[in-house]
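Note that this complex is displayed minus one protein chain, with the remaining chains in position.
Should a chain be cited, it is by its letter among A and B, assigned in written order, with residues numbered from 1 in that chain.
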Amino acid sequence: MILQHIADGILSGAIVSLGAIGLSFTMKLLRFANFSHSELLTWGAYSALVFLAFFLSFGGFLDGTIGPFSFGPALLLAMLCSCAATSVIAILLHRFVFDRLSRAAGQMTMVFASFGVALILRHLVQLIWGSDPIYYSNELQFAVLLPGNVRVMPDQVFLLVLTMFVVAALHLFMTRSRTGIAMRGVSENPDLARVSGINVDRIITCVWIIGASGAALGGVLYGTTVQLRPELGFGLILPLFAAAILGGAGSLYGAVLGGLIVGLSENLSVMIIPTTYKPAVPFLLIVAILYFRPQGIFGERSR
Amino acid sequence: MIGVVSYLVFFLILSLTFGVAVLGLNLQWGFTGLFNAGVAGFIAIGAYTMAILTGPSRDAVFGGFELPFVVGLAGAMIASGIGALFVGLATLKLRHEYLAVATFGIAVTIQLVCLNWEYLTGGTLGLIGIPNPTKAWAEGPLIQNSLYLAIVAIVVGLTIAALELIVKSPWGRMLKAIREDEVAAASLGKSPERVRLEAFVLGCMIMGLSGALYVSFIGYVSPWDFLPILTFQIWTMLIVGGSANNRGALLGALIVWGVWTMSGFVLSRVVPSEIQARGGAMQAVLIGLILVVTLLIRPRGLIGEELQVSRHARS
Partner (left out) sequence: MNGGPALEAIDVVAGYAPDLPILHGVSAHVEAGEVVSVIGPNGAGKSTLVKAIAGLVEVTSGAVRLHGRDITGRRAHRLAAEGVGFVPQSENVFATLTIHENLIMGGAPMPKSVAMERIREIYGMYPVLQERMHEKAGVLSGGQRQILAVARALLTKPRLMLLDEPTAGLSPTAAGELFDVVRGLSERGAAVLMVEQNAKAALRNSDRGYVLAEGRNRLDGLASVLLSDEEIGEIFLGQRRDAVGPGGVE
C-alpha cells in the first residue's frame, strides 16, 4: 500500500516538477510570484487537444498507438506544437502585461496582474472547451504490475521517463550552452550580465520559452494520465509554488526535487489525514519551509 | 418602479457589504503595504462565525446559539481576528511575494475546512436559516431590506470613521512609514513587525465583519461563496477605486459589483440558455480584464491616494 502511494507520489510529483521549473526561474529572474503560471499547464493541455485533432485528421500512421501506450505519434507531435503555442502565450503575456508593469510599477503590481491573468486564462478555457472533463484518447490501457504489488499505467512510465529526459537536457543546456550559462548569470546579477554584453531581454524570452514548454509538457502529461479540466492548473497553483519555494527560486534541481517532495507528501498524507484535506498539504509545506529555511533547499540567501 | 427601487436597495446592500471587506483590505495593502491574497478566507471565518452564533440550533451540527445580531457581528470580528493573529504570526515576516502565496494557501485551506468539517460548518450544504434582524422589525421585503441597508450603511460609516481616526493617529503614520521604508520606520521607535501584525489583524477583523453582514442578509452560508474569485473581486474593487483612499475603496466596490451584476444580467439575456453555464466564465474573464487593464492604464485607480510628501529624501 505504501509503495503504491510512493509510486503515485513520484508520478504526480513529476508533473509538478515540470511546471515548477518555469515558475522557479521566473520567480528568480523577474522577482515576482506568478499566480498565472499554472494556467499555462491548462493551456498546454488544451492546445494539444487542438493540434491532436489536426494531426489525427491526416489518419495514416499518425492515427494509432505506440506499443502499450494510449497515444500515438499524433499526440507526440501535438505535444511539441503545444510547447510552441504555450510559449507564444507566455511571451505575449510578458510583453503586454508583466514587462510593462515591471517597468511602470512594482513587483506587487505584477502579482495582482498575474491574479487577473490567471482568472482570464482559466475562464477562457472554460468558455472555449466547456467545463466537462475531456480525454485525449479512449484507448483502454492495462496497468503493469510491478514488484511490491504496485500498479502503474504505461503512460505513467512514459511520463516519468520524459520528465527525466527533460531534466537531463535542461541540465546540459544550463551548464554547457552559452545561453544557458547566461541564464544563470542573469538570474544572479542582471546588471553585471548587461555590461558583459548579454541581451537580458533575449534571455528573459528564453526563460519564458523554457518555463512555458515545461508547463505545456506537464499539462499534456496530466491530460494523458488524468484528464483535462479547466481547473487543471488552478488546482496546481499551491503545489507549484510549494515545489518552487521548497527548491529555492531559480534552482533547476530544487524545482525538480521540490516537485517530487510535494507529490510524495500529498500522496503519503492520505495515510494520516482525510483525503479531502489533501489540497492543503502543499500549503503546509510552504509555511514550514518559509518558516525554517526561506531560501529553499538549494537556494542561496537573497542579497 | 418598486422593482427598480428594491433592486437598487438589494444591490447597495451587497456592494456596501463587500465595500466593508475592501476597507479592511485597504488598511492592509493601501496603508500598510501588506499583500493579503486570502481575503475570501477571512470573510468566510466571519460568515461562519455569524451563522454559528446567531443561527438556529440543529442536530449533529455545532452551534445554533441563536444569539443577537450584534453579538454575532462582534463574534465574527473576534474570530477573524484570532485567525489572522495565528496567520500573521506565522507569515508576516515573509517577503511580499511569499506573503501572497502563503495567504492564498490559507484561503484555500479555510475553504477546505468549510467544505469538509461538517460538524462545524454543515459541509457542502452549508448552514441555513440564519436570521436577519430586520425581519422582526418590519413587514414586507422592501422595508426590511431598506432597514438592512441602513444597518450596513451605519457599519460602513462607523468603519470609515474609525479608519480615518486610526490612519491620522501616530500609529497610522507608522503604517505608512512601514509601507514606504521598513528600515526608516524602525528608527521611529515602534517595532515594524508588531505594527504590521496589528494592521493585518485589524484588517482581517473588518473582513470578518463583512462576512457576517453578508450571511445575515442572504440567510445562509455555503462554502461555495468563498472561492478565490471572491478574493479577486475584492482586490479588483480596491485597485479600481484606488488604494490608500477609503472613498476610493467604496467607489471601487460599487463599480465592480455593478459591472459584475450588470454583466451577469446582460449575459443571462443574450447568451443562449444551452451555454448559460458559460456566462459565469465570461463574467470572470471580464473582471480579470478590468483588473489587468486598470493596472496597465491607471495604476493608481480612479481616486488614488492624495499625494503627500511622504517620500523621505534620498541622499
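Brief remarks on what is shown
Quick note on the criterion: contacts are C-beta pairs under 8 Å (C-beta built on N, C-alpha and C of every residue); 3 or more make two chains touch, one makes a residue touch a chain.
Computed from a predicted model, the values in this text were never measured in an experiment.
Considering the whole complex, the residue from A:Ala193, A:Cys206, A:Val220 or A:Val281 that touches the absent chain is A:Ala193. Residue A:Ala182 is the one among A:Ala182, A:Ile204, A:Ile237 or A:Leu290 that touches the chain not shown.
In the full complex, chain A contacts the hidden chain through residues 178, 181-182, 184-185, 188-189, 191-200, 300, 303.
FYI, only the chains that are shown with their structure count from here on.
Separating the centre of chain A from that of chain B, both taken as means of CA atoms, is a distance of 32 Å.
Of all residues in chain A, those touching chain B in their complex are 27, 31-33, 35, 97, 100-101, 104-105, 107-109, 111-113, 115-120, 122-124, 126-127, 130-131, 237-238, 241, 245, 274, 276-277, 279-280, 282-283, 286-287, 290-291, 294.
Against chain A, in their complex, chain B makes its touches with residues 35, 37, 90-91, 94-98, 100-102, 104-106, 108-109, 112, 115-116, 229, 232, 235-236, 239, 277-278, 280-282, 284-285, 287-292, 295-296, 299.
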